[in-house]
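Only one protein chain is missing; all other protein chains are in place.
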Amino acid sequence: MLDVIDLNLEFHDHLVPETVVYDFDLHMDPGQIVGLVGESGSGKSMTALAIAGLLSRHDMQKRGQILFEGTDILTCRRSELRDLQGDDIAVIFQEPMTCLNPVYRIGRQVEEALRIHRRELSKEQIRQRALQMLREVELEDAEQIYRAYPHQLSGGMRQRVMIAAAMICDPKLLIADEPTTALDVTVQAQIIKLLKKINAEKNTAILFISHDLSLVRQLCQRVVVMQGGRIVESGTVEEIYERPCQAYTQKLIAAIPRCEKRRVG
Amino acid sequence: MKKKRNLKYRIGMILTGITVLFVLLGFVWTPCDPETMDKGAKLAGVSLSHLMGCDQFGRDIFSRVLKGSGTTLLVALGTVSFGTFFGVLIGAFTGYFGGIVDEIFMRVNDVLFAFPSILLGLMFISLLGSGKYNVIIALGIAFIPSFARIVRSEFIRCKNMDYVQSARLAGARDLRIIFLHILPNTTTVLVSSIMIGFNNAVLAEAGMSYLGIGVQPPDASLGRMLSEAQTYLFSSPGYAIFPGLALILMVLGFSLLSEGLKED
Partner (left out) sequence: MKYFAKKLIGLFATLLAVSFLVFLAFAVIPGDPATAMLGTQATPERIEALREEMGLNEPLLVRYAAWVADFVRGDFGISYSYRIPVTNMIVDKLPVTLTLMALSFLLIVFVSIPLGITCARYRGGVLDHCIVAANQVVMAIPAFFSGILITLVFGLLLHLFTPGGYVSYQKDWGRFLGYMLFPSIAVALPKIAMTTKLLRASVLSETRLDYVRTAYSRGNGTRAVLYRHVLKNALIPVVTFLGMALADMVAGSIIVEQVFNIPGLGRILLTSISNRDYPVVQAIIVCIAFLVLTINFLVDLVYQMVDPRITIE
């Protein structure tokens, strides 16, 4: 479903071109959960944004291919990309506080992808679907949340809202860019559970980006470890955890017990 | 230390420089006497002897623009000095001491703030009568609230800072703290609001003189020239355009300068 081949990303807003991702390869099948791990600055978020088609096309040079069901996200027309975004590919981000538009009600934001991609649906159908999604992400009193503004919700609720908004068009791929980093530990576990449930019920493939290996271990089937913009190791969760080949991965694993509340931007 | 200033600053500096140069020139020398009427040259067009033509009395417009710019600049300077002086005093004392006086002053200030400054100016002009000095006082009073408000909030911000506390511990008296310790720290904010205030003063003076209730003859004034020129707009558009351009030059130069300073 998703094939990233030889992806290279270079920044050009500095005088010296600075490469942030080198020779990145990734293959994902429908329904698979893949973890992308690395410390901050390892290029994992850049890669995620590139796959989501969210890198601005100006001050960045991109080489390689990101094939999503045969469409190259890097070179396809903008309109083609827009048709994929929000419909087949959805994203949730690290900071649920700032990722929701502060001046619009939750309902409108949850519905938005549906309004864009399913023009044929009536207003009432869209509304019902949004309420249903809010219930699916285990938010109590969906009606009230539908009418609320983002600042009236807690961080965990906002992230659930983000997930509801992302899942409303039943995407084939959900890119979760550090979705739990800004949340406290109990809420983290709930969100991970929720993502697992979504994967099991809807067969949505999830690309889970995190610096936290313990979360990745709970959620993912395969893991890709990045350091300094390069893939240093990849394989199934068992392989990586039982027999880490690279010193870097070993260090990351060794860090697990102590990294519960560390925030890395 | 030499630093390359931004474009706005440099253009603003050049335009302001030109204005100031012309104004200074106007004080010591004008090509013709700005008051001499030449019956033969009524509404004369642009020529070598009259660079901007002549007005309806045959007076040289260029000379009058030089003089008028001077008047406008002086009135604006006077207004801003007046407003700043009293604004700083009121703002400093109310901000520093707080209490009931502060409360009352700020209520009054809020009320005055609701008025557009030119309207306040008009009200005071109607009480004081027109003329150069009355314009300065009227507009000056109208400008006090905005300055007082800015200085007050700066004082409230500063009065509990460490350096003030240590000055107090060292036994400095209130007046000393106000003027020697806190006031110098408000200059950045004050300078930028003075510059904005200056521009508003130029525009307000020109507006009031245009309405005929500002600077009175024989003082030349850009606003008054514009209002007189309007009658002859079709036959001699230059009469209106040149004083207008002088006004724009002054305001534009100064606003670019102040924005340029802020961006640095």
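We call the chains A and B, going by the order they appear; numbering starts again at 1 in every chain.
The definition used in the following text is that a contact is a pair of C-beta atoms (placed from the backbone, for glycine too) under 8 Å apart; a residue touches a chain by one contact, two chains touch by 3 or more.
Predicted model only: the values in this text are computed from it and were never measured.
**Q** From the listed residues A:87, A:136 or A:233, report the one that touches the chain absent from this view.
**A** Of the listed residues, the one touching the omitted chain is A:87.
**Q** Among A:100, A:183 or A:231, which one touches the chain that has been omitted from the display?
**A** Residue touching the absent chain, from the options given: A:100.
**Q** For a quick check of understanding: of B:107, B:176 or B:262, which residue touches the chain that isn't displayed?
**A** B:107
**Q** Looking at the full complex, which residue from A:117, A:172 or A:211 touches the chain that isn't shown here?
**A** A:117
**Q** For review purposes, identify every residue of chain B that touches the missing chain, sorted by number.
**A** The missing chain touches chain B at positions 107-108, 110-112, 114-119, 122-127, 203, 206-207, 210-213, 223, 226-227, 229-230, 233-234, 237, 240-241, 244, 247-248, 251-252, 255-256.
**Q** Where does chain A touch the missing chain, residue by residue?
**A** Those residues of chain A that touch the unshown chain are 52, 54, 78, 82-87, 90-91, 93, 95, 98-105, 112-113, 116-117, 149, 151, 162, 165-166.
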